[in-house]
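All protein chains but one are shown at their positions in the complex.
Up next, chain A:
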Amino acid sequence: MAYPNKEEREICYKARDDFWKCVEDNDGDKSKCKKLRSIYESKCSKSWVKHFDKRVEFLNYKKQMAAGYDPITQEPLKPET
């Protein structure tokens, strides 16, 4: 399978950013961004989507840790996806 070229990469990044901006604008409610999600999944390969999603989750986790979340005493964080 061929790798995505520069143009394809940029289209994928934009679809990714549009989706995650929608999620952010809707306070994390992904059900309001279904259309953008399907565009995102059609413009980026499955392995890239997985990679990007994991990174967003990790960054969220880091943010919550920085905000004082304690994994020992508090309820587990709900996964973002």
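Definition applied: a contact is a pair of C-beta atoms (placed from the backbone, for glycine too) under 8 Å apart; a residue touches a chain by one contact, two chains touch by 3 or more; residues count from 1.
The definition used in the following text is that contacts and distances are computed from a predicted model.
Novice: Which of the following is the UniProt-recorded protein name of the chain this complex doesn't show: "Exoribonuclease phosphorolytic domain-containing protein", "Centromere protein K", "Thioredoxin domain-containing protein" or "DNA polymerase delta subunit 3"?
Specialist: In UniProt, the chain that is not shown appears as "Thioredoxin domain-containing protein".
Novice: Touching the hidden chain in the full complex, which residues of chain A are there? Just list them.
Specialist: Missing-chain contacts on chain A: residues 1-6, 9, 13, 45-48, 50-52.
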